[in-house]
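A single structure is presented below for examination.
Chains shown are a subset, placed as in the full complex.
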Amino acid sequence: MQKIVLTGAAGKLGSQLRGPLAGMAAQLVSTDILDSAGDLAANESWVTADLADRAAMQDMIDGADMVVHFGAIGDEGTFEQILGPNIIGAYNVWEAARLTGVKRIIYASSIHAVGMYPKTQAITPATPHRPDGFYGVAKCFAEDIAGMYWEKAGIEAVCLRIYSCTPEPMNARALGSWLSYGDLVRLVTASITTPITGFTVAYGVSNNDRCPVDNSAAAFLGYKPQDNAEAWAEEILARDPQADPSDLGQLAHGGPFASAPINSSGLSAKFLVNPPD
Amino acid sequence: MQKIVLTGAAGKLGSQLRGPLAGMAAQLVSTDILDSAGDLAANESWVTADLADRAAMQDMIDGADMVVHFGAIGDEGTFEQILGPNIIGAYNVWEAARLTGVKRIIYASSIHAVGMYPKTQAITPATPHRPDGFYGVAKCFAEDIAGMYWEKAGIEAVCLRIYSCTPEPMNARALGSWLSYGDLVRLVTASITTPITGFTVAYGVSNNDRCPVDNSAAAFLGYKPQDNAEAWAEEILARDPQADPSDLGQLAHGGPFASAPINSSGLSAKFLVNPPD
Amino acid sequence: MQKIVLTGAAGKLGSQLRGPLAGMAAQLVSTDILDSAGDLAANESWVTADLADRAAMQDMIDGADMVVHFGAIGDEGTFEQILGPNIIGAYNVWEAARLTGVKRIIYASSIHAVGMYPKTQAITPATPHRPDGFYGVAKCFAEDIAGMYWEKAGIEAVCLRIYSCTPEPMNARALGSWLSYGDLVRLVTASITTPITGFTVAYGVSNNDRCPVDNSAAAFLGYKPQDNAEAWAEEILARDPQADPSDLGQLAHGGPFASAPINSSGLSAKFLVNPPD
């Protein structure tokens, strides 16, 4: 592959991907609204740009084979906060991809696109949208854009509904929902190397004993997670307060997003992809 | 009922609704980005305003029991054209409704939210999104917003996926897809009078012999269409060129939207809700 | 047909059935825990008996071709109230039928077997159980018994999930859920005359514009309702207080049963099949 573009490269998840992606193409272009942190790989260049700036996006994407689109506000926010980077930004990436002939986009969608389902209900790649806030609505929007560009412009898309991606599982909910950084890399790598993806949705979650989603309909991607939050179960269950099933924030797949009031912000700083500092 | 707000009141569909809605509440507020045409009903007032102006929306909606939201660009357009009235505008209506205590929103969604399905496949209110352009993507966005506000803020919504609403069926496709103005009024009226709607999707189509959607899952709304495009069948079939199933614009539910290139505009002037003049 | 047995013959629904059933067999045996009211048909005999008395049931059923089993407490009650007539009574009827060679049982099941579903969700004969109280649980029990006796003993059963069977629709909910007495008779008659029924579930509801169930999977029964609650819509909607979708008693198919506390009784005296006086 000649060129991969990674958006959101300064974020917590994006920064995990820079190294592996640099190894998969002749050229990696990393971009974020923030400046780069850490050293660049030999074949990596950095572009500081705003996702809402379509001209900048198009220049940067020109010549790419694939785009790994992880740039966005990574937390619930007000609609006004979400609109630019998450909605307009997603459109900009797909439209730039169409105009420059990109073959495939790997997209950081989110469990929050379907966060209002109770977690006693197993969800699959075919589960229809049921967002739990504006963050989730924007993920739904981007998935719809992705499907439409696949059907009308032939651009492949793998929409990864990422769950709780942190260095370690942080609470009882994460015993099911954790995605390790290692498995994140495996998931993105599989999404890139699989010969044909068309328009595909898959969940980003590790091989947890208590995993509440069923990825089998996307098995052809070849994503085989290897980490398991159960190693932290005893410690977390002893520490966490007993769960309350009458709290939608505990019952729903989306966790605290599901019970948060509309138009709140800064809901869960720990999920921020692009923290302000 | 004390007050109903109708957006898009100057459009082709909205203007059909003004009279009937004036008869259903003590007060009707009609609004559009255009000035009013024709006389106002005795209990009707007119507000010329932009859907993208949230403050104006909120002032106008304050005190309403229900909002009948038909305002939007009524045709495929570029994303830049669609973004303001159809996406931001929809958010503005729901957020204003939340802040002012509105009970229910009747929304003019569209067949184009699911327009990429082949019409040999019956679609139902539960059929997941599969939009055929930015116009359709914006309808999907508003439906997702509607679902989220129902689950998190208790605002009821009836999303009407309107098909081909014209005075008469205009082509062979419309033998299945036609919605007469009389049935449009029946559909909106039923959506208002039904005691409980929660979040509901229903198709806006007449009682056509060749109707390609199945509304039975929304039967509780009590919508009973009475018109039938078959009365025009002989004339239309004799006149229209023979259909070509290899043309997605004829095979898909969305018709010409499905085969149009991305970011085209002015696709089908005849569907315009708010024609420029 | 030689002999039909009707249980619950003194109840509000059962008493509607006595005349029509007397016309369908050489002999009609009507039974209730209460004495008969009104004159008997020429070929009708009356047995005052308790459903919980299996020996009495068996004597009475002996020689019957079919049993129309409408006897039970017709309202929510405490488990102790429901246990005898509705649970043990149902068993007694099926076991007596098995031992005496009855071919088919027409059973007055109830919407309350599935009453916890929101009424924005269309329910069908295949919708799994989701009872809204002990009355509903007992209906589920009898349906399970009916299925098991069909599969293991070859006794056909038509389980009629009856909705709101009253002389006239009594409130806004009944605009969807009403079953007229005339349609009740049509439904039971069709269940008897259809050549083959195996184990079948169907909803007992009239041809209401706002009917919230989909009986099409049981269409082979030939039940064609003719009445429509919509004739009362204007009057009822003007009179009833505005509905509150946050009240499960209005949102759920089961209506007030769904929101009633467990082990309440006398919930809706108007639904009583066998009123105490």
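A, B and C are the chain letters, set down in written order, and residue numbers restart from 1 in every chain.
One rule holds for everything that comes next: a residue touches a chain if its C-beta (ideal position, glycine included) is under 8 Å from a C-beta of that chain, and two chains touch if they have at least 3 such contacts.
Computed from a prediction, not measured in an experiment: that's the story for all the values here.
The copy number for the entire complex in this file, given 3 shown chains of one sequence, is 6.
Please note the rule applied: only the chains that are shown with their structure count from here on.
Shown here, the protein chains touch in a chain-like sequence that does not close on itself. Inter-chain spacing, taken between the CA centroids of subunit B and subunit C, is 40 Å. Separating the centre of subunit A from that of subunit B, both taken as means of CA atoms, is a distance of 32 Å. Separation between the centroids of subunit A and subunit C, computed from CA atoms only, is 52 Å. In subunit B, no residue touches two or more other chains.
For subunit B in complex with subunit C, the touching residues are 103, 154, 156, 193-200, 216-222, 224. Every residue of subunit B that touches subunit A in the complex is listed here, in rising order: 79, 83, 87-88, 91, 95, 98, 116, 126, 128-133, 136-137, 140-141, 144-145, 147-149, 151-153, 261-263. The residues of subunit C lying in touch with subunit B in their complex are 118-122, 172-173, 175-176, 208-212, 214, 216, 230, 233, 237, 240, 242-243, 245-246, 250-251.
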